[in-house]
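Attaching a single structure in structure tokens format; questions to follow.
With one protein chain withheld, the remaining protein chains of the complex are depicted in position.
Which chain is which? They are A, B and C, in the order written, and residues in each are numbered from 1.
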Amino acid sequence: MAEKINVAVIGASGYTGLELLKILTVHPMFHITYVGTSEGGEDVVKMHPSLLNVAKGKAQKSEASQIAKVADLAFLALPHQASMGFAKVLLVHGVKVVDLSADYRLSQEVYEAHYCPHEDPENIPKAAYGLPELHREAIKSAQLVANPGCYPAASLLALVPFLPYMRADAPVFIDAKSGISGAGKKPNPLTQFVNINENMMAYNPFSHRHEPEIKEQLFLRNNQPKQVFFVPQLIPITRGMLVNAYVQLKENIDPVAVLEAFYANEPFVRVRKEPVTLKATAGSHFCDIFAKEKESVLFLSSSIDNLLRGASSQAVVNANIMCGLDEYMGIPTLSYVP
Amino acid sequence: MAEKINVAVIGASGYTGLELLKILTVHPMFHITYVGTSEGGEDVVKMHPSLLNVAKGKAQKSEASQIAKVADLAFLALPHQASMGFAKVLLVHGVKVVDLSADYRLSQEVYEAHYCPHEDPENIPKAAYGLPELHREAIKSAQLVANPGCYPAASLLALVPFLPYMRADAPVFIDAKSGISGAGKKPNPLTQFVNINENMMAYNPFSHRHEPEIKEQLFLRNNQPKQVFFVPQLIPITRGMLVNAYVQLKENIDPVAVLEAFYANEPFVRVRKEPVTLKATAGSHFCDIFAKEKESVLFLSSSIDNLLRGASSQAVVNANIMCGLDEYMGIPTLSYVP
Amino acid sequence: MAEKINVAVIGASGYTGLELLKILTVHPMFHITYVGTSEGGEDVVKMHPSLLNVAKGKAQKSEASQIAKVADLAFLALPHQASMGFAKVLLVHGVKVVDLSADYRLSQEVYEAHYCPHEDPENIPKAAYGLPELHREAIKSAQLVANPGCYPAASLLALVPFLPYMRADAPVFIDAKSGISGAGKKPNPLTQFVNINENMMAYNPFSHRHEPEIKEQLFLRNNQPKQVFFVPQLIPITRGMLVNAYVQLKENIDPVAVLEAFYANEPFVRVRKEPVTLKATAGSHFCDIFAKEKESVLFLSSSIDNLLRGASSQAVVNANIMCGLDEYMGIPTLSYVP
Partner (left out) sequence: MAEKINVAVIGASGYTGLELLKILTVHPMFHITYVGTSEGGEDVVKMHPSLLNVAKGKAQKSEASQIAKVADLAFLALPHQASMGFAKVLLVHGVKVVDLSADYRLSQEVYEAHYCPHEDPENIPKAAYGLPELHREAIKSAQLVANPGCYPAASLLALVPFLPYMRADAPVFIDAKSGISGAGKKPNPLTQFVNINENMMAYNPFSHRHEPEIKEQLFLRNNQPKQVFFVPQLIPITRGMLVNAYVQLKENIDPVAVLEAFYANEPFVRVRKEPVTLKATAGSHFCDIFAKEKESVLFLSSSIDNLLRGASSQAVVNANIMCGLDEYMGIPTLSYVP
């Protein structure tokens, strides 16, 4: 039996950190040797009481040089800007890095226009964009993978197969809905139960930072700029994401046939004949996609678990590929249905 | 003190029937003299236990000739097709009718293309479309008012002010979300708690029957056909509706100024500076609208209570107007917040 | 037409403050002349956006002497301890006070054992306990009314009719559930949507501060100490409260007959033949009670809206009584069903 690969989870106190711990604890080949948080010192079970009798140990105050001593690969479940500081050092020490933040997802120019000055621009071009259905070969040989944002993951898997059919001059509209876990663990008034239960609203319409990420990835696929208008919304559920896209086509097509051909060999993209439901993917790595065409207008509806396919299970898939393991080893397939 | 006006509620067992009973029971000028259901004989409180100590009496098996004897105005909270049978007779007897079904909302041609053969085509042209912000004068003198569908109500109030600014050749996309009460009271698998809780999905994309209603009303406003692509969705809340629309404009505009001018004298349309929330209108007759423009693309987000502004409070507003009462007499203003 | 009575709402930024504003804004005889918050200066609509086009004006930094100049009666929707400071001064100025905090609900001894030192002990014996079904006469002549806690209101209305039948030596168990609005508006980790959605848990079992309030009120009714064990729980709903009580009886009784006799003339207590639902009272002032006996053991289930019957509508009923108005003037009767 092969020896296990030592991994570190940095930023273990948040929701994506917890999902990483859950997947990695039962993963056949990864062994967690380092759990890092910003403060350090917390018992993992105290931090995540649902892990009693499942995981154990203490979190440490994250330090890149310490991580490099005990881990071959590190998952960075950190806010943007915090992440690049760690990645830079870890890469120097030869540690493989899967970065769940935005820090290496965008070109330097676009990043700095929407986030902040970049402190590690040299590594940006070396990072693979971690959506294997679109970038598998690059991920295989990468030392650094930039895990996609949750909205871009769901959007790109739906849109990319249709790039050849889109009218060049017409905008793409994306109306997206995310469960509240997407807003992170830190208490704030908006995500209080009383505010969001029985409620729903758009936020940052046309100005969310995942909009340029989607645009850039679409551009990279076919070297054509694409107008994208993106509106995210909060819905009163804990986890899950539904992304609807409206696309104007050059001609009539059979969109289901396009999807089925594009994803013929991809077990974790499921082409649906009925409109996708959010819940059929919650708890799993699946991305479900539905498509319907009418009068050269295309409706796409894509469903993922925002914390898994939109973050943590995607990160482990990328780690599997980077380490030469079976791509889907230890990846959750069973959804939270019923 | 003026004498009260006798009214009938036909179809009192459903959700919109219950909302009518609630509003009319505390209405200063309407007096319910007839409560009709398809079977008759049920105690109103047995049918709606929340009305104990609020309402009383028995429902009767609905009969148009009986209704005409005791009521000056009838609310028809019936399924389409059932409604026109009653309306036809009631109108002959001089009873005013507010029809909450689809039966008189559309031209005969469009109706028959999407519903069924019409049994009372003569009265279609006499019906006023019951959205007072757009058709107040017609409602004043009408004996028959066709109450708008819930999706069209929220969509039209947002879209109509922008008709002069829309690109003629570009489609309008409407991504709409409804609470589950919109699916009616009859048990079905889709609306079981376990199926819809923590879930969300589109249904009838590009083929819902409110799409032609929206198109026809937009056409009637400016005699120009408009391509409309409409996708409704179910969200895991009981009541409320959020309608997002994506519109391509001829030029840059200040959309908030357009809305504020259009609705300057309309107390029940509230122009919001922040994206509207579904809950701020639930329980009330308000329609909240938010608008944002970027690169000649317009995002609209409109929130109503699907059972009130989308059905029953709208019906009572129409009845108020038809009877010469103050338009907003007895209309709910207090939302279910918190 | 009688002149309106000027009232002040102190603590207007919280949930019970909002409910007071909602009820008072449409109340026929009360006129809000003062809206107070701890900071002052906020626009009422900014504080509560759902009140746009319903209420207006600015909140003021609460000051007792200013309040006394403009209001005949003040509602104190403040935390315990903060309340007594205001009440003390307002009473000196002849202002009637309905206090929604715990400050005057308990004897000094019990209060200080569970809360903090009391700063206004002289007024404690003058305060009427504001549950009119049990203390109507005292409220009529009181200048100061202590509005009951939400759990005690639901518990006492169910338990008091059965005091003569209870076994003296046997404890009463109360298993209570509250919607999340009961935890107040201030963000905290426990009441984040992600933590409480699809979740439920007890808190402060056998040590919640409403336990001594229930015990003391039961004692005052029949001068016999009563063992009460109280466990509150949070449930994933916004508003509403369900209180179950388990009581050992001296003998077999017909509990429904007991309740019906006790509440024969009380329109806002509804004796139910089926187990009460939480939603049938949400949005209204009703208290619904169900009772079942088996082998000399009594099960009671009582449902109220925690923010209305458990706070704000109860406060307005008390104010109505104190001012000689019709007891139920302007009190909400229509529940949030469906």
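Keep this in mind: a contact is a pair of C-beta atoms (placed from the backbone, for glycine too) under 8 Å apart; a residue touches a chain by one contact, two chains touch by 3 or more.
Note that the coordinates shown come from a computational prediction; the quantities given were computed from them, not determined experimentally.
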{"item": "Contacting the left-out chain in the complete assembly, out of C:9, C:127 or C:282", "value": "C:282"}
{"item": "Option touching the unshown chain, where C:171, C:184 or C:267 are the choices", "value": "C:171"}
{"item": "Touch list for subunit C against the chain that is not drawn", "value": "170-171, 173, 175, 177, 194-195, 198-203, 205-206, 227, 229, 231, 233, 235-240, 242, 244, 246, 248, 275-279, 282, 290, 292, 294-295, 297, 299, 301, 336, 338"}
{"item": "On subunit A, residues whose C-beta touches the chain left out of the figure", "value": "15, 18, 22, 25-26, 48-50, 52-54, 181, 185, 198, 238-239, 267-268, 270, 272, 274, 277, 279-280, 283, 286, 307, 333-338"}
{"item": "Sites on subunit B contacted by the missing partner chain, in the whole complex", "value": "15, 180-181, 185, 187-189, 191-198, 236-238"}
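Methods note: only the chains that are shown with their structure count from here on.
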{"item": "Fewest hops from subunit B to subunit C - one hop per pair of touching chains", "value": "1"}
{"item": "Most distant chain from subunit C, judged by the mean position of its C-alpha atoms", "value": "A"}
{"item": "Two chains joined by the most C-beta pairs in contact, as defined above", "value": "A-B"}
{"item": "Computed distance of Cα centres, subunit B from subunit A, in Å", "value": "40"}
{"item": "Cα-centroid distance, subunit A relative to subunit C, in whole angstrom", "value": "47"}
{"item": "In subunit B, residues with contacts to at least two other chains", "value": "198, 238-239, 277, 279, 336, 338"}
